[in-house]
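Just one protein chain is left out here, and the rest sit where they should.
In order of appearance the chains are A, B and C, and numbering begins at 1 in each one.
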Amino acid sequence: MTALQPVPAGTLASLLTAIGSASVRDGGGAVTVPVPAARLETAVHHLAGAGARLADLFATDGDQVTLRLVWGLDTERQYLITETAIDDLEYPPLSDIAPAAFAEECEIYEQFGVRPAGGKPLNRVALPPHAGPDFPRLGHQPAQPPAEVHAPHTVAGQAFEFPFGPVRQVGVESLYYGLVTSGEEIVDLYLFTWHKHRGLEWRLRGHRPAEALFLAERAEGLSATAVAWSVAAAVESALGAEPPPAALLTRGIALELERLYNHAAAMAALCQSTGLSVGQAAAEIALERLLRVNAAVFGHRYLFGVVEAGGVRRGPDLAALQVGLPGGYGELRRAADALLATNSFMDRLEATGIVTTEQARRLGLVGPVARASGVAVDSRVDQPAAPYFGHPPAIAVRGTGDVLARFQVMLDEAAESVRLIGDLAAAGPGTGAAPLPGGGGAGLGWAESPRGEALAWVSLDADGRITRARLRPASVRNWRGFDDAARSQNVFTDIPIIEASFWLTVAGTAR
Amino acid sequence: MSGGSRARAVAASPAARAPEGDVLAARLRQRVASQFGRSLHIRTLDTGSCAVCEQEIRLLAAPHYDLHRLGFFFTPAPRHADLLLVTGPMIRAFDVAARKTYEAMPGPKLVVATGACALGGVYPADAFVYGAVGEILPVDVWIPGCPPSPLALLQGLLVAVDRLAEKVSGLTFTAGGDAEPPAREAER
Amino acid sequence: MPLWFARGLRRGIVTTRYPARPDRSAAGLPTPPAFRAGVIDRRLADRLVAVCPSRALHRDGGVLVFDVGRCTACGRCQEAAPWAVTPSGEFELAGTSPAQFVKQIGLVQEVGQ
Partner (left out) sequence: MSALGWLAVAAGGWGLAVLAALAGGGRAGAIRLCCALSGLGGAAAMAGGVSALLWGNGPVVTVGPAEVAGSLQLQATSLAGVFAALLGLVAVAIAAYIPRYHEPGPGTALYLAVYNLALVASVAVLAAGGVVTFLVAWESMALLCYLLILRHPSRDAVAGGAFWFLALSETGFVLIIAAFVILATKTHSMELSVIAARAHLVSPAWRDTAFLLALAGFGFKAGLVPLHVWLPEAHPVAPADGSAFLSGLIVKLGAYGIALFAFRLLPAQPAWTGLVTMAAGALTAAIGILYAMNERDLKRFLAYSTIENIGIIVTAFGAAMIFGAYQQRALAAFLLLAGLYHVANHGTYKTLLFLETGVIEHAAGTRDMDRLGGLIHRLPRTAVISLAGTLGIAALPPLNGFVSEWLIFQGLFQGFRTGSHLLGILIVTAAATLGLTGGLAIYAFVRGYGIPFLGMPRTRPAAAATERGQPVTGPALLAVACVALAVGAPVVLLVLSRAMRTVTGVGLRPVLLPGNLTVLPAHTDFSAFSPTWLAVFLVAVTAVPLLIYLAGRPRADSVTVPVWDGGMVAFKPRMQYSAMTFSAPTRVTFDALYRPSVSVRRASDDPAGRSGPVHYESAVAPLFLRYLYRPVIRAVEWLADVVRPLQSGDVSLYLFYVFLMILLAYLVGAL
């Protein structure tokens, strides 16, 4: 979705003056502000203090490494990008001010060799342990490999690590948990995701947008539309292309269908994790029917290949939508009602895996997880763009932050999605794509995936090839809340429940 | 690793797979079919999929498809598994785990590569991925699709235990009749 | 639990009869392309090869080689040449050797102009 309105006066302006940024560049989907390395720390202080949400942090590698911070100015309906050129190998430790930045700091160190000053230990995020100097990176190799300082069992301490994975239950993605436990409660929990790192950002370089979308859809298949949309939007805003409104309506329908089936799948997973097979069966019936709706409407059960740079490749089969959707959602609704009336199920959900509002803000969580913890962040409303201008969704928010709250948020969102689909379908969606103009550029794109805000930043060279693509699916953010949730007075058997309620993918994190 | 040579052959060139490899595979499948034909336990292995193949595999057990009626069962323990259902392009960082899982299974055992990634479609072999499951594990049955629908998975599993004949070798993927190419075909 | 029991009875059976009977839902699935004989020349073949994002197509002299295993049924080749490429409708594609997936589509001499 491309942001269309100009830079407003007021808070943003005052922020910019506070940052002391000389030149402001609008367009490319966001307000872009150059910030010299010397003033970066104060700028981050100001922005974090003013309640700006650090949505992403990444680096690009030209003749020198450039650090880009993406801020969600959720009150300003805007994204703000600060650009900082790093001349030496260090930059001020941003995660001390905005803790959400930590994992990205680690990633940037792995990929570009620049690290936050102060020498705090950095975890390994994407690179496998055996990655040598010749292992492909986006930038230069780090001075020394990132220390793996995940929760070692200190002898003075009395906890031990319970290894779990990477090959886990049947039909789930590969993921390694280090579960540090005192024998009863969970003391700490950490994840290794490099088992699934496929180097997508590295692959995307040199591709044309069309091929890039093919790969981007497969970065996180369960939110293919959202990720593809974010990349497409980034390309469009980089090149200044205007997708036809009908195509944007189509994207909206696809995105909401995606949300619908994902929440059904999450419901099935919740039932499985609580051992309620009958509920799982009911939820899976709903899921399968919704997937068939997808296939009937867009020709693919998981909505691959709908979004195209500049528009969409396929239009929705509205007849099939009218026929299929009510039935599919009816199944979902009935299963949900039955579940809400099943005490043995609800008791497992209540007060399990609590994420406090403070944690959610601190770690920059997004999507249903954040909204269940009382943080009403939703890029469809905070940074609205077509087609959501005319059709704003009602955001579902809960305060308790436990699994039950996340479940309820998902149910409310499902209902809202059905309503939205109705509106969007009524507004006359269609197919078609605007041709992409030539000339390079860089732009930011975003879409609200079922897991939350999916961001993408793409820069293209003159003949339309990608020079750097940054993918940030929502999973990247929300896995960071997972260990906090798992730690809050839980026992082993709660962890699958919490994981199901987060409903994240490893593929999206490792990409 | 017993199937190593076969795996290499696959890697070398898909077209030129050693025929005696086929014979071996067929014999193995018959053996498995005779022993586990009506009760086969499946362990899944994700070597870097995009999480959609996993979703489809989970749906195999859902009411709409219910693979249990065909005598297939999922088991989390490779020790109890007769068939390894592999998704993803076989990430290099994961090969240790993949080999361990395969070696943890008792013989006779089958490997089914699932999805275009696992068949070398999406990711070319490079520093991140081997590009195909066959590079590491001795695959017996290949199931194309992105993702392979639960029906396709069912058919593949039944082929794996010789309860269905594979039909892909019989397909030509050519359609009869001919139409005149429109003029606008020239540019673009 | 009685609640669930009643629900189950009311819900009835949704399970497919596949493989005993064909399943109607298969109709909605994306399927690999089928190439119309006698329409595809080398130029078109090269364009099809170029649009294929998953390297399922390559041209080997006068033959278009199609690796079904690598095909993601994304439909890009059909968009590129709808008159020459149609959905095959085949979804039962499991094979017991990679060789079975490799299909040779004969090309014709220059068509058009």
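Here, a contact is a pair of C-beta atoms (placed from the backbone, for glycine too) under 8 Å apart; a residue touches a chain by one contact, two chains touch by 3 or more.
Note that this is a predicted model, so its numbers are computed, not measured.
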Inset, instruction - Taking the whole complex into account, name the chains on display that the unshown chain touches. - result: A, B
Legend entry - Touching residue (missing chain; options A:142, A:166 or A:473): A:166
Legend entry - Hidden-chain contact residue, picked from the options A:181, A:431 or A:467: A:181
Legend entry - Touch with the omitted chain, as defined above, among A:75, A:158, A:277 or A:344: A:158
Inset, instruction - Just name the one of A:103, A:238 or A:433 that touches the chain not displayed here. - result: A:103
Inset, instruction - Just the residue numbers, please: which parts of chain A touch the chain that's not shown? - result: 93, 95-96, 99-103, 120-123, 129, 149-168, 174, 176, 180-184, 187-188, 190, 362-363, 480, 483-484, 487
Legend entry - For chain B, the residues touching the chain missing from this view: 77-79, 96-98, 100-101, 103-104, 107
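Following the convention adopted for this analysis, only the chains that are shown with their structure count from here on.
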Inset, instruction - Would you identify the shape of the chain contact graph, picking one of line, ring, star, complete or other? - result: complete
Inset, instruction - Could you tell me the distance, in whole angstrom, between the mean C-alpha positions of chain A and chain B? - result: 30
Inset, instruction - Mind checking the centre-to-centre distance between chain B and chain C? Centres are C-alpha means, answer in whole Å. - result: 17
Legend entry - Residues of chain B whose C-beta touches two or more other chains: 63-64, 122, 146, 149
Inset, instruction - Would you give the residues of chain A that are in contact with at least 2 other chains, written as numbers and ranges? - result: 215, 281, 285, 288, 301, 304
Legend entry - Footprint of chain C on chain A - complex, ascending: 210-211, 214-215, 278-279, 281-282, 285, 288, 292, 295-296, 299-301, 304-305, 313, 334, 338, 341-342
Legend entry - chain A residues touching chain B - in the complex, by the definition given at the top: 128-130, 134-136, 166-174, 194-199, 202-203, 215, 217-222, 224, 265, 268, 281, 284-285, 287-288, 291, 301-302, 304, 505-508
Inset, instruction - Sort out for me which residues of chain B touch chain A in the complex. - result: 42-59, 61-64, 74-76, 78, 88-89, 91-94, 97, 100-101, 117, 122-123, 126-129, 146-147, 149
